[in-house]
Each structure stands twice: as structure tokens, then as C-alpha cells.
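Every protein chain except one is present and positioned as in the full complex.
Letters A and B name the chains as they come in the text, with residue numbers starting at 1 for each one.
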Amino acid sequence: MVSGIGRAVNERISNLLYALGFAVEVFRAIPEYLSSGRTRARILVAQVLFTGVEALAVVAALSAAIGAVIIIQGFNLLPALGQEQLIFVILIAVITREFGPILTAFIVVARSGTAITTELGHNVVSHEIEAYLATGINPISFLVVPRLLGVTISVVLLNIYFNVFGLLGSYAVSQFVSPIAFDVYVYGLFDAVTLTDLFTSVTKSLVFGVIIALVATYHGFAVARAATEIPQRAIRSVGHGVVLCILANTVITLVSYL
Amino acid sequence: MSQQVSSAETATTPPYWEEPAVELSSVSVVFGHTTALRDVSVSFLKGKTTAVIGPAGSGKSTLLRAAAGIIPIDAGEVRHFSSPIDSLNRREAAAHKRLIGFVFQDAALWQNMSIRRNLALPLEFHYPNISQADVDAKTDEALRRVRFRGNPDLRPATLSAGQAKLVAFARATILDPEILFLDEPTTFLDENAYRNVVELLEVMRRNGRTLIMVTHNSEVTHRIADRIVLVDEGTVESTGRTRQILEASDERTQQLLHAAVFSELEDAPDAPAEGFSQADDATTDQNPVRPASRSESSQQASCSTPEHLPKEAANDGGGPR
Partner (left out) sequence: MKFKIRYATQLVGLFVVAAVGFALVVLVALGTGQGWFEPTHTYYTTVSSAAGLSAGMSVEYKGFEIGRVRGYELTKEDNVKIEFFVRGQYLDLVDEDSVVELTGIPLVGGELLLHRGIAETEPIPDESFIPSWDSPEGRALREEGRVVVSRPDDALSRIIADIDPILERVPRLLDSTLELIAGADATLSTMEREVLAQLEGPIGELLSSSNQLVRRLDTTVAEAEATLANVERLSEDVAAAAATFRDPEGIIPQLLGPGSASMILEDEGQLYRRVDNLLAEMEDTMREVHTLTRFVGTQTPQIAGLLEEGREALELGHDVLLGVRNNPLVRGGIPERMPAPAPFEGERDARF
């Protein structure tokens, strides 16, 4: 019993160390990747295409809907307090600071995190990774780094699009609820947003992108030999990705606004 | 009993005129809680073709991968041309990888790129300044060499297993490696492809390349292999010239040889050894290879000729060499 717990803890720690070592390896392989030629650029472009471009519709719909909800609730509640002006602060706080980064991260975890884990897991099972090794191609710099960069770039860009659609979509809705001139709306937003908000938002997206990519690739490579491990790893990849993103979100919010 | 054979012929100390291309000394490989290789020391001679044979689950594939340096080893040392491969710097490692090729049992083509890209990638990786025209010329030539018929711009998923194996062979040899590792080079092949591969292997052997292959196919063993490494339960049972091993009189070696050839039916080289007993009581019939490959390549017109297995391919020692 006790030794069982000990073994479990040991295993946890060694897994954690292994994961950290993996992360370090990945970061060390980035220069190698960047100095390499067009072959790898193609993987990066494909990754941004799948992770970023193809998720755009979902992100746009989600953010516009959330922006609309904030506007509707805000126009119901805030006039009673005489604080209509606060709607801009709330929009910025919710969309730019919090939901933009974390919801895009969730979307990317669900879409691309699973895809990456599944793909790499399949690569392991079908010996494609060994084929890379036999050719002398480092799978970390060839497979992980472009995914890391692609996912990170995509998450940051999707966050920007989330803001665009979330703030403009909510403007469209505000026209039905309580018409407001466009320049007044934009001015209100510009008045409410600070550089810290933008910086925090982008930082969060960067961190989330790195987390998602590392977790997904780690679990992909953690598949040992059986195809049945792939879905299990995909599930863990999502779970770990979501949890780590939420933790990171809390930490960054605390650091930025305290 | 097998100790007698191995003590007489074990290749840890090869004759002075035969240089080793690949040497393993005291190599162990552990997967989780199972030891796949236990303190293995073996040499593969330069310019020779060595067949690694043994029953299913005996650790042949692991031995091959460890020898090629594509799986990490837990103990011991692997040397290629006398250089330990783990202590190479990045530049040397890249140069070293140019010298080796590996053909996987299931082809292991990169599914996310076209067949042509599968061949071009090693070229572009090792020769970053190569022109597109050279790449195209080289890939076309490699595909022609293996007599690949098909559209090289399609993805590997469109290929039959036999065709995929040919492409894998083309990919592994596109850099004209000194040492070629082959994991079951002839499984999944229809008759034409099978002949092509055997021919290609013979050409490479004549050209002085070092070939190391895991195989169950007795014909291939007889025709091509200069030497045999007999593996069982993670250790090397015996090594020696093909004829010596095949004609060895001790029961243990004969048992293992039977098991080795039969276990190809299992089609799972790394599977746990429960297939062993099954293989044990099987007889050395001539059909062991074909049924599997026929079903694998049933869409190939050429595979409708069932009797392509050479009659002399029984493992009674009367090899065609």
C-alpha cells in the first residue's frame, strides 16, 4: 500500500521531470527549426491552416455571441446603476482580458490538441517516428517545433479575431438593444482598454499556445506501440491542456492585475 | 546445447580479416517491465549480409533497431564502423545517418506527404542545397529501381502494402547507404515485388553493402544471407555462416529455426512470445510465407500465381547457395 503510493509518486515525479525535459528539448530545437529550409515551413503553414484558419468560424461565432450577451445583460443592469459607461470596461475585461485568450485556447485544445496527439500517436504506432530517426531527422525539431509555433501563432491570432468579432459583433447587437453611434462605441472601447489589457491578453495566448502544443505533442509521443493508446492519450491531452491553461490564466491574471 | 555452437562460432571475436560494420557490446533494452534485449554482444560484418532470425517475440526487431541506433539502449554500446554512435556530435550524427538505411516491416511511410516527398525528404535533409531538379531526378530513379508503378504524387495511404514496401525500400536506399537494415523486407509483397526486392538485395550485396535483415523467409535466408544471427528470448543463441547454422545438428537450433520460419504467420514480430508454442509444433511446410502476403496484396494481379515460393526454400539446410 505504502510502497504503492511511493511508486505512484515516484512515477509522477519522473513523468513530470520527463515532461519538463521534453519541453526543454523542444525549446532547444527551435533555432534548429528556424534555420532549416522550406520543407519545414510547409508544416508550419499547414499547422496554422488547420489550427488557426479552420477554427476562425467557430471563434467568430462564439465571440460574437458572447459579446452580444454581455451587451444585452449590460444594458439591462447597468442603467439601473447609472453606469452605462461601465459596459465598455466589462466588454474589455471579459472579452479582451479573460474570454478571448481562454476560450480560443479551449477551442484549439479541443480541435488541434486532440488532432496533434492523435496524429503523433499514430506516427509512433506506424513507426513513422522511427523512420524519421533512421533518416537522421530529429522528430522534435521536425514535428514538434512547427506544431508548437503553428499552434502558438494560431492561438494569438485567433485571440485577436475573437476580440474583433466579440467587440464588433456586440456592436451589431447593441444596435438592436440600444442604438449607439459607432464612433461613440469605438471611443468608449478605446477609453476603457489599457496597454496592460492588451499585453496580458497576448501574453496569455502565447502561454496557452505553448502549453497546448507541448501537452499535445508530449502525449502524442507518449503512445508506446498500440493504437488503442491513441484515444486515451488524446483524452489526457485535452484534460491536461485545459487544466494547465486555466491554471496559467489564473496566474497571469493575478500577476497582471494585483 | 546451443552453447556448443555459439562457443565455437560466436561472432564477438570475428576472424581478423573480417571487419565488423556494426558491433553491439553488452546491449540491453528494457521496455517498461519487460527486458527485450539482455546483455547482447554481436557483430555484423562489413560487406556481408546477415539474417537475424528467431521466433516471434524473441527480440529480433529490437535487436535490429538497437543496432541501427533508432531506439535508445539501456546498457551497453553500439558501434558503427568502430565509432560509438551515441557519442557523435550533431554533424557527425548527420553524416552517420547518411550511411545507414532502414526498411520497416510495415513500410512506415510518412502518411502526411506524397510518395515523392517521402523520398525527397531524406535528400533535402542531408543535402539542403540540392536543386529541385536533382531531387526529382533522384526520386524518379529510386522509384524506377524498385520498379514502382503508380503515381508518386499521391499519398502513401493509396498504396497496397506491397507497393508501400517498395517505396520504403526506395526511400531507405535513396542515399545509397553503406549499411541497410531491413525488418522483414519480403513480407506483404506480391510475387513481382518480392522478386524485385530480392534482386535489389542481391545487387546491394554484390556492391559490397552491409545488409542486416530480420526475416522469416527461408528462401531469402538461403539465397542472400552470408551469416545468420539466431535470437531467442532477448539473447543471441548462436551466430555463424548460414550453412553452419542451418546444418547445425543440435536440437535447440533446429527448434528455433522451425519456430523462426513459422512464426511469420503470426505477423507480429514484437508480440509477446505466446505464439512460440504454436510455432513449435508446426511443421516446416512450404507455405509459411505466402498465405500472409497473398491476403495482403490481393488487389495485385500478379499475386494470383500462388506457387511462387521456391521449392528449395525448406529449412532442411539444402539452400540454393
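What we mean here is this: contacts are C-beta pairs under 8 Å (C-beta built on N, C-alpha and C of every residue); 3 or more make two chains touch, one makes a residue touch a chain.
Worth saying up front: this structure is predicted, and the values here are computed from it rather than measured.
Here is the thing to keep in mind: the chain we left out touches A in the whole complex.
Residue A:157 is the one among A:29, A:68, A:144 or A:157 that touches the chain missing from this view.
Of the listed residues A:30, A:45 or A:206, the one in contact with the hidden chain in the full complex is A:45.
When you scan A:57, A:181 or A:195 for touch with the missing chain, the hit is A:195.
Within the set A:9, A:53 or A:69, the residue that contacts the chain not displayed is A:53.
Remark: the residues of chain A touching the chain excluded from display are 45-46, 48-49, 52-54, 56, 80-83, 153, 157, 160-161, 164, 187, 190-191, 193-195, 198.
One rule holds in what follows: only the chains that are shown with their structure count from here on.
Centre-to-centre, using mean CA coordinates, chain A is 43 Å away from chain B.
The residues of chain A lying in touch with chain B in their complex are 36-37, 39, 119, 122-123, 126-128, 130-137, 224-225. Residues of chain B that touch chain A in their complex: 31-32, 65, 68, 70-71, 93-94, 96-98, 100-102, 104-106, 108-112, 121-122, 124-126, 128, 171-172, 181, 270.
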